[in-house]
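All remarks here apply to the structure that follows.
Note that one protein chain of the assembly has been removed; the remaining protein chains are unaltered in position.
Then we have subunit A:
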């Protein structure tokens, strides 16, 4: 589904990614773990074509997508949920969903507003409210729903559990399971090991723009020194 190989990227003069490699299989949920500033968001933005990548390759369904414009990457079936949500605050919930709407694509589940309102009942009640009037948790739901309106086959979820109430985190975990059941692949970046373990099949650990670990959660639990070294704050 997604193969990243030797990816390097920079902001201005600062090199942030020093050769990141990662693969994600069909219908797999994979966690990208790492401390604050490790390069998780930059990896996701690179896939979306939102930062300047300087080298390496990003292949999606066998096709090289590195260097393409971000709207074509989205149209290829990659949905992106940014960590800072980036809701359109002056648009209503329904209008936010409208911005994300894309035609149906083969090989990916098709979402409708009604279906998404079932998945996120809070949003249904607030469909005519402006984005900026929503709570943090509701905004997080809305960004995910907005991305799903594009009928992606792969979703990049950047820290979905960050800064929201525990009840909602639980709801978020259910949503991710639902996405997997629908046949989507998900790459999820997390600092919250507990949440990541609950929803994902495998994990990568990134530190200072370099991959340090790849494997199952069971191995990670068997070797606690790894998480202490790269994840503990």
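By definition in this document, a contact is a pair of C-beta atoms (placed from the backbone, for glycine too) under 8 Å apart; a residue touches a chain by one contact, two chains touch by 3 or more; residues count from 1.
The rule is short, and it goes like this: contacts and distances are computed from a predicted model.
Q: If you had to name the missing chain as UniProt does, which of "NADH-quinone oxidoreductase subunit E", "Electron transfer flavoprotein alpha subunit apoprotein", "ABC transporter permease" or "RsbT co-antagonist protein RsbR" would it be?
A: Its UniProt record gives the name "ABC transporter permease".
Q: Specify the residue from the set A:7, A:22, A:48 or A:168 that touches the hidden chain.
A: Missing-chain contact among the listed residues: A:48.
Q: Determine which one of A:64, A:90 or A:178 touches the chain that has been left out.
A: Only one of A:64, A:90 or A:178 touches the chain omitted from view, namely A:90.
Q: List the residues of subunit A that touch the chain left out of this view.
A: 11-13, 48, 50, 69-71, 74-75, 80, 82, 86, 88-91, 95-96, 98-102, 146-147, 150
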